[in-house]
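Presented below is the structure to which this report refers.
This part shows chain A:
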Amino acid sequence: MTQHISSAFDRDLEGVQTLIVKMGGLVEHAILEAAQSLEARDVERAELVRKGDKVIDMIEEQINEEAARVIALRAPVSKDLRSLLSVLKLAANLERMGDYAKNMAKRTAILAEMNAIDGTDAALRRMSKEVQSMLSDALDAYVRGDAELAENVRQRDMDVDHMYNALFREFLTFMMEDPRNISACMHMHFIAKNVERMGDLVTNMCEQVIYAVTGEMPDEDRPKMDNTTSARI
Partner candidate 1 sequence: MNAVNRIERPVNMNDIKIAAKGVQVYYADTHAIKDVNVEIEDKTVTAFIGPSGCGKSTFLRTLNRMNDTIDICRVTGDIRIDGEDIYDPKVDPVQLRAKVGMVFQKPNPFPKSIYDNVAYGPKIHGLARNKADLDEIVEKALRRGAIWDEVKDRLHAPGTGLSGGQQQRLCIARAVATEPEVLLMDEPCSALDPIATAQVEELIDELRQRYSVVIVTHSMQQAARVSQKTAFFHLGNLVEFGETDKIFTNPEDPRTESYISGRIG
Partner candidate 2 sequence: MTDLSASNSSSLLTEDKHTKKRNAAEKRFRAYGLGAIILACAMLVVLLVSIVSNGASSFKQTYISFPVTISQEEFDAAEGSILKTGAYNKMLQSALLSYLTTNDLLGEATEDDASGLVSGEAAADVRRLLLANADVIGTEIDFTILANGRIDGYFKGRVTRETAAVDSKITGAQLDLADRMTEHGAMITKFNWRFFTNPDASVQRPEAAGLGVAILGSLYMMAVVLCLALPIGVAASIYLEEFAKKSWITDVIEVNIANLAAVPSIVYGILGLAIFINFAELHQSSPLVGGLVLTLMTLPTIIISTRASLKSIPPSIRDAALGVGASKMQSVFHHVLPLAAPGILTGTIIGLAQALGETAPLLLIGMVAFVKEYPAAYSSELGLFGEASTALPVQIFNWTTRSDPAFVERASGAIITLLIFLLIMNAFAIFLRKKFERRW
């Protein structure tokens, strides 16, 4: 798209975009670090993730202020307006994701004192990696204004949901096998749930991106493969 005649307007929009990209980068990093520190049961690393959440929250505040300022001063319309409104929602979603990552890190400290449960760490790690990759692509889609990419990412949440389903069953099985595993499994389960929620939040973000680019919310229902609400052993 061509530049605005007012270069200051362009600078303002770029500034907000830079912030969201930065925030996204931080959240991706937090997710990966949290997953890796969980697998390695590295408590110090987890602590860093916990502390890093403050910075993420601060950037969210900044984005809110900055977007409000640009809307007040520039009175944007059409694409510019949608872009700015979306940024607010994206920031909120990212902040939630950051909180989930922090939660993951908090539970790592506790899990470090318990036995590992076979296979689940790796599975979690894979799930987290997938979510992180989805997040990266979603942010890419926002920056490039690529609605197709956003739609693709949206569909990938199905995989995350599948992975969560599998993990849920595994945890149930472990817990039935040996009641001493229950604490660990419960914590792990919450972590898995959080990661699955993160995937849903990324899907939200994709929908926002599609709205920003095309002006319409995608109206097909989100593919939900999470059937754990009706699962029973």
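On how the list was made: all candidates are chains of the complex that A comes from, given by their letters.
Going forward, a contact is a pair of C-beta atoms (placed from the backbone, for glycine too) under 8 Å apart; a residue touches a chain by one contact, two chains touch by 3 or more; residues count from 1.
A quick note: this is a predicted structure, and the numbers were derived from the prediction, not measured.
Novice: Taking the stated C-beta criterion, I'd like to know which one of 1 or 2 contacts chain A in the complex.
Specialist: Only one option touches chain A, namely 1.
Novice: Give every residue of chain A touching candidate 1 within the complex, in rising order.
Specialist: Counting only chain A, the residues touching candidate 1 are 4-9, 15, 18-19, 22, 26, 48, 51-52, 55, 58-59, 62, 66, 68-69, 72-75.
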